[in-house]
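Left out: one protein chain. Kept in place: all the others.
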Amino acid sequence: MTAGNAKPYRSRNKNEIARRAAADIPEGWYVNLGIGLPTLVADHIPPDREVVLHSENGILGMGPVPTAEEVDPWLINAGKENVTLVEGASLFHHADSFAMIRGGHLDLCVLGAYEVAQNGDLANWTTSFNDRVPAVGGAMDLSVGARNVWVMTSHTTKDGQPKLVERCNYPLTASSAVTRIYTDLAVLDVSPTGFLVIDMVEGLTREMLQGLTAAPLRYA
Amino acid sequence: MTAGNAKPYRSRNKNEIARRAAADIPEGWYVNLGIGLPTLVADHIPPDREVVLHSENGILGMGPVPTAEEVDPWLINAGKENVTLVEGASLFHHADSFAMIRGGHLDLCVLGAYEVAQNGDLANWTTSFNDRVPAVGGAMDLSVGARNVWVMTSHTTKDGQPKLVERCNYPLTASSAVTRIYTDLAVLDVSPTGFLVIDMVEGLTREMLQGLTAAPLRYA
Amino acid sequence: MIDKQVKDIAEALSGIANGASVLVGGFGAVGQPNALLDALGDSGLTDLTVIANNAGFEPDIGLGRLIGKGCVRKMICSFPRGSSTFDAAYKAGRIELEVVPQGTLAERIRAGGAGVPAFYTPAAVGTQLAEGRETRVIDGREYLLEYALTADIALVEAWRADRWGNLTYRGSGRNFNPIMAMAGRLTIVQAQHIVPLGAIRPDDVVTQGLFVNRVVHVPGGDPPVSRVATAEGGAK
Partner (left out) sequence: MIDKQVKDIAEALSGIANGASVLVGGFGAVGQPNALLDALGDSGLTDLTVIANNAGFEPDIGLGRLIGKGCVRKMICSFPRGSSTFDAAYKAGRIELEVVPQGTLAERIRAGGAGVPAFYTPAAVGTQLAEGRETRVIDGREYLLEYALTADIALVEAWRADRWGNLTYRGSGRNFNPIMAMAGRLTIVQAQHIVPLGAIRPDDVVTQGLFVNRVVHVPGGDPPVSRVATAEGGAK
């Protein structure tokens, strides 16, 4: 990118996207944070707001990342990272854990995405029908089970291709699942009439955002 | 019955039937004892033989009937009677309890019966299609789930009608479920070719037993 | 701060409408949410569908009272015996009955809570309870299709509860309570003891707070004793 193309806006970095999403989680919600970027949301939930974090492998009530002294090697999250428990936490097996997910008992899951379509279709598990090794984890269960499904993602791929599209090209994780999207540029709802922009970063114009999005945008 | 018809044999009483059945339960079996007559089996398991007793309402490892001093009002069996726990006992919920039953993890259930057919069909939940109040409890789950299904019953009804029949007249609890029958007169296997008498009470003849049974008998 | 405890039974039961479906925990006298049921019976609500293992026992207590007061239009249960109020209502044609095998009832409720809309079971195949219904042969054995059960309300009795709604049960008081807590759209708990958050260790939580909406403190005491050993060693 040459100096002449300097952007008139600053994209949100990962922690800023996470903070923006965290700000929208009401007290008392039961929330599953997907592997990778969504995990960062945990660090940005206001300390005076009780939000209960769920992990697929049988934990409800995860706390902050442990220090070297407090680490319990027997306690990991779905991303296989060591975690802590807060007061009120509980432990259970995988079938009970996915009963919570599939049964609609989680208020929210936050997932990453390769693509999100304007009808809420989500593609986040494989980028081709002949991937290196197909691996799906819990994404299909989470995206059909949680009451709200939020996506955290960069607005475009590294080479500038839009990830918000009219129709997904990659294999689907779930149909009509995503309810809201947090990107480095904007926050969008998936409405019955397509993408609805809730807010966007300062300095970004509607035209610029539309240019980086492969589906029509409306504004709240 | 007149004096001239005095029987040349003595029928087993309830506790004798229970003792006869208990003697056949191998050490280490997981056993559910149905409400009523089958419950008596627990009192006759030899004290040096570990048999683990299951109750549908979430108990594995029931012990003897409590004394007034040791009774725990919070602990009842499927017959709604107060029970005790032995060392090694565990408590769980109804879905887990019937997962044990339906999943084939019980070695044995012992049930009462109105009728047993020579192919193992069991009728034990209602004696008419217009019963006072239909009520089935756990009998249908137990009789299709346990690896062995034994019936304890009087050989005939109070008015002398056979309960072991070619084909059940009463509504079925389960098809081809019963594997063995303990009556006041005999012990019978349900074999691929019908009822097979294992033993019978002293003084009873094959002709007498056949006369009290509405299906052909063979002898082991 | 999350705090699911409500101040009294009236608040615990607020918002229940005529015609609601209600899951009721308990088996025998143990684990019955009788304080909630008694108040529901006095509420004047009508046309309730109640899903429970039994149809109550004592006419003045709990489910028996709820039925006696005419609140219940339909019972879904496995063993509706021993309830004089149910017997009377059933014989008079004032109450509908759906009899379900106990294990099928438990699994339908668990399925409801777990987001599984239907499943197959070997129980009741070939019986009058399966007449006219859909079956399927899988690996050579015939199974019956059963649908999940959920309800507008679940009424649960617990031993300990914390402000998140985490629960434990005592003795055989678990029975249907944990799975009903999962399957209720509004799950209301009467708890013998309210304990501080963290007092129930993570391994010991039986029902997680995410299944629970309201908790009311009801230190109700012990259920009645039904059977003790006689001096001769048998049971009375």
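All chains are identified by letter, namely A, B and C, in their written order; residue positions are counted from 1 within each chain.
As a working rule, a contact is a pair of C-beta atoms (placed from the backbone, for glycine too) under 8 Å apart; a residue touches a chain by one contact, two chains touch by 3 or more.
Note that the structure is a prediction, hence the values are computed from the model and not measured.
Q: Can you pull out the displayed chains that the omitted chain is in contact with?
A: Hidden chain, whole complex, touched shown chains: A, B, C.
Q: For the chain left off this view, which of C:102, C:121, C:208 or C:226 is in contact with it?
A: Answering carefully, the residue with contact to the hidden chain is C:121.
Q: For the chain that's not shown, point to the residue among A:20, A:102, A:163 or A:180 touching it.
A: The single option touching the absent chain is A:102.
Q: For the chain left out of this view, which of A:13, A:157 or A:175 touches it?
A: A:175
Q: Which one touches the absent chain: A:7, A:93 or A:147?
A: Of the candidates A:7, A:93 or A:147, A:93 is in touch with the missing chain.
Q: Looking at the full complex, which residue from A:17, A:37, A:59 or A:149 touches the chain that isn't shown here?
A: Of the listed residues, the one touching the omitted chain is A:59.
Q: Which parts of subunit C are in contact with the chain that was left out?
A: Listed in rising order, the touching residues are 107, 111, 114-122, 136, 138-139, 141, 143, 147, 168, 203-204, 206.
Q: Would you write out the residues of subunit A that touch the absent chain, in ascending order?
A: 43, 55-59, 64-68, 71-77, 80-82, 91-95, 97-98, 101-102, 129, 132-142, 144-145, 171-175
Q: Can you name the residues of subunit B that touch the chain not displayed here?
A: Touch set of subunit B with respect to the missing chain: 27-28, 30, 50, 52, 54, 60-61, 85, 87-92, 95, 98-106, 145.
One rule holds for everything that comes next: only the chains that are shown with their structure count from here on.
Q: So which chain is farthest from subunit A, going by the mean of the CA atoms in each chain?
A: Of all the other chains, the one whose centre lies farthest from subunit A is B.
Q: Distance-wise, how many Å sit between the C-alpha centres of subunit A and subunit C, to the nearest whole number?
A: So the centre of subunit A lies 37 Å away from the centre of subunit C.
Q: When the centre of a chain is set as the mean of its C-alpha atoms, what distance in Å lies between subunit A and subunit B?
A: Taking the average C-alpha coordinate of subunit A and of subunit B, the gap between them is 56 Å.
Q: What are the residue numbers in subunit C that touch two or more other chains?
A: Subunit C, residues with two or more chain partners: 110.
Q: Residues of subunit B that contact two or more other chains, please.
A: As it turns out, subunit B has no residue touching two or more other chains.
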